[in-house]
Every structure is written in structure tokens, then in C-alpha cells.
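Each remark here refers to the structure printed beneath this line.
Note that one protein chain is taken out, while the other chains of the complex remain in position.
== chain A ==
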Amino acid sequence: MSVIYLLIPISIVLAIGFFIAFIRAVKSGQYDDDYTPSVRMLFDDELIQSNVKKPKAESQENQ
């Protein structure tokens, strides 16, 4: 049963791994804006579709 000395630390290490991932996510600002990304992810299809069409990126408004 002394394998418990190995298993528990492994589980703790695993948990710490997730914890570090969380810290990094906070640090990179993922928790600052919790609304826009949820909308943004719905656009992706649109983007690919129109990129295929190759938009003529010319500036329209030059004053």
C-alpha cells in the first residue's frame, strides 16, 4: 500500500499543473473580458469564407 506515497504526490503534482495553467490564463488577461470572446468565436466561419474570396483591401476613406 505504500504506493500511496507515490500516487498522492502525483495527483497533487497534476493539480498543481492545472493550477499553474489557471494562473497563466489570468495573467494573460483571459479573465478580464468574459463577454467578447463568447461572441467572437461565432464569427470564425464567416472569416474563413470571406478570406477565400480574397477581399480587395483598399482604403475607402481618404480625406
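By definition in this document, contacts are C-beta pairs under 8 Å (C-beta built on N, C-alpha and C of every residue); 3 or more make two chains touch, one makes a residue touch a chain; residues count from 1.
Here is the rule we use: contacts and distances are computed from a predicted model.
Q: Leaving aside the chains on screen, match the unshown one to its UniProt name from "HAD-IC family P-type ATPase", "HTTM domain-containing protein", "Sulfate transport system permease protein CysT" or "ABC transporter ATP-binding protein".
A: Answer from the record: the omitted chain is "HAD-IC family P-type ATPase".
Q: For chain A, which residues touch the unseen chain?
A: Residues 1, 4-5, 8, 12, 15, 19, 22-23, 26-27, 29, 31-36, 39-40, 42-43, 46-47, 50, 53, 55-63 of chain A touch the chain absent from view.
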